[in-house]
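The following block contains the structure, expressed as structure tokens.
Only one protein chain is missing from this complex, and each of the others stays in its spot.
Right after this comes chain A.
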Amino acid sequence: MNILEVENLQVRYRVGRRRVEAVRGIDLSVPRGGIVALVGESGSGKSSVSQALIRRLAANGEIVGGSVCFDGQDLLKLPMKRMRSIRGGAIGFVPQDPNSSLNPTLRIGEQLVEGLRLHLRLGREEAAERAVRILGDVGLSHPEARARQYPHELSGGMKQRVLIGMAWSCDPQLVIADEPTSALDVTVQRLVLDQMQQLASDRGTAVLMVTHDLGVAADRAEQVVVMRHGEVVDAGPTSAVLHAPTHEYTRDLVAAAPGLNSVRLSASAPSSAQAEPPHPLLEIRDLRKTFSLRRPGAAPEPFTAVDGVSLTVPAGRTVALVGESGSGKTTTARMAARIGTADSGSVLLDGRDVTTLTGDPLRQLRRDVQVVYQNPFGSLDPRLSVARIIAEPLRAFGIGGRREQQRTALELLDSVQLAQTLADRRPAELSGGQRQRVAIARALALSPRLLVLDEPVSALDVSVQQQVLQLLVDLKAERGVGYLFITHDFGVVRQIADEVVVMRQGRVVEQGPAERLLGTPDHEYTRALLEAVPGAAAR
């Protein structure tokens, strides 16, 4: 017997004058007490499905057809008032981003109490007591104190626990979780997912988990439904779908998922750069950086973001700098690229000390060191054409005439495997993967010897992620550049790193050749990180 039966659900959005069909008639069912994963890449319509189930779409969205049968009644036919009593009561919802999903102006306890009073008709005090108990149940320490705190005083993982507690607070029969852990670190992700699974099995709650991460689906779900372009392409028991995918798209997705299937990528063409012995290209020695944290009404507190980090990037090699958020990896990278200044320590490029360069010598350093940022949507000027963006570094350094710059831009488009016809487009007309290629092409324009890549693929879908990583591997073989690659994702590390540096709370906990470190890590933190990577069940 299924608690949820969705038939032929269709969702449409109005965008200006156009209508976009986001969900084109999908069928889906969730058995009582079962966990079903709804998997898809961005734009597949999976989040629209989750929102349509509780009839809470964005203002420009509407459900245009189908039925959502929950516990024997069609939710789409219910009057809004009845629907509200089901939302939060019989159906709980765990939203995507814990950092924006709690009201910043209300205490944690107050936000939990709302649902309890509404659905369970508890009195004020009773509800407050229950809220504290719920906070304890989801594994928060000092639940009484937590209830009196505001969301900003809690970490992301703690906030997601609060939201999970909220979703389960009124003993729902079904919980819909929309990318519940995408915004969290892997170790936190694991704990939060464990918590959800525990609650589901204790209370016999059915869970519909929407995720882009096949690893998460493989570990947690009994059944998987794969969506693409608003349609279901594959569905069935998890092991069957992931091990013997019937649809080609699922096969590609499984092959590309870094958590499931991390094989080291090798260059598609044999290396054309002359095989020079790897000499140290970038060396950083004992870097330190302290920020002072200011809070209103309090004396500034010093906070050491980077505490004595040393590492070396040999020419033509990829060094992965891995860590969770707050580990100091980005600050280290900023100092290595000389975007940020170090408090102490030194940065050497080719044995030359560049730690204290300023003015024009610092500008000249940019010919050798370029940076690719995480967000391909924010790092390209929206008003410039693609060719202009790629040629910008050449203009800045006055290299070549107009025509020559244009030609170089087109060549670079070739080398990042983008069609030359894109040269006149604006960034807004490109997909995320295409934009990141443009950003890489721009970084390569000056033929630098070192690229600092800050989470260059984290904002991309897995299949695109795979292509961009392959491109980076190919370019390295072709041009012999060195990469300092910052990432939080061990799947990606496995695919591209020659050497790995693991950071935690501003310090290096372990570093060494990738094969050795990933196979037999010395440090227990590295082991914990590796174990937390989702997808263990399918490996």
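Simple rule for what comes next: a contact is a pair of C-beta atoms (placed from the backbone, for glycine too) under 8 Å apart; a residue touches a chain by one contact, two chains touch by 3 or more; residues count from 1.
By definition in this document, contacts and distances are computed from a predicted model.
Chemist: Absent chain per UniProt: "Dihydroorotate oxidase", "SsuA/THI5-like domain-containing protein", "ECF RNA polymerase sigma factor SigK" or "ABC transporter permease"?
Modeler: "ABC transporter permease"
Chemist: Using the definition of touch stated at the top, determine which of A:E21, A:E114 or A:E478 touches the missing chain.
Modeler: Checking each option in A:E21, A:E114 or A:E478, the one touching the absent chain turns out to be A:E114.
Chemist: For the full complex, which residue in A:A52, A:A128, A:M158 or A:V369 touches the chain that was left out?
Modeler: Only one of A:A52, A:A128, A:M158 or A:V369 touches the chain omitted from view, namely A:M158.
Chemist: Which one, A:S101, A:Q223, A:T318 or A:Q436, makes contact with the chain that was left out?
Modeler: A:S101
Chemist: With the full complex in mind, choose from A:A58, A:A244 or A:A419 the residue touching the hidden chain.
Modeler: A:A58
Chemist: Given the full complex, what residues of chain A touch the hidden partner chain?
Modeler: These residues of chain A touch the chain that is not shown: 54, 56, 58-59, 84-89, 92-93, 95-97, 99-106, 111, 114-115, 118-119, 140-142, 145-146, 149-150, 152-158, 163, 166, 183-185, 188, 291-299, 303, 305, 325-326, 329-331, 333-334, 337, 339-340, 371, 373-375, 378-379, 452, 454-455, 458-459, 488, 505.
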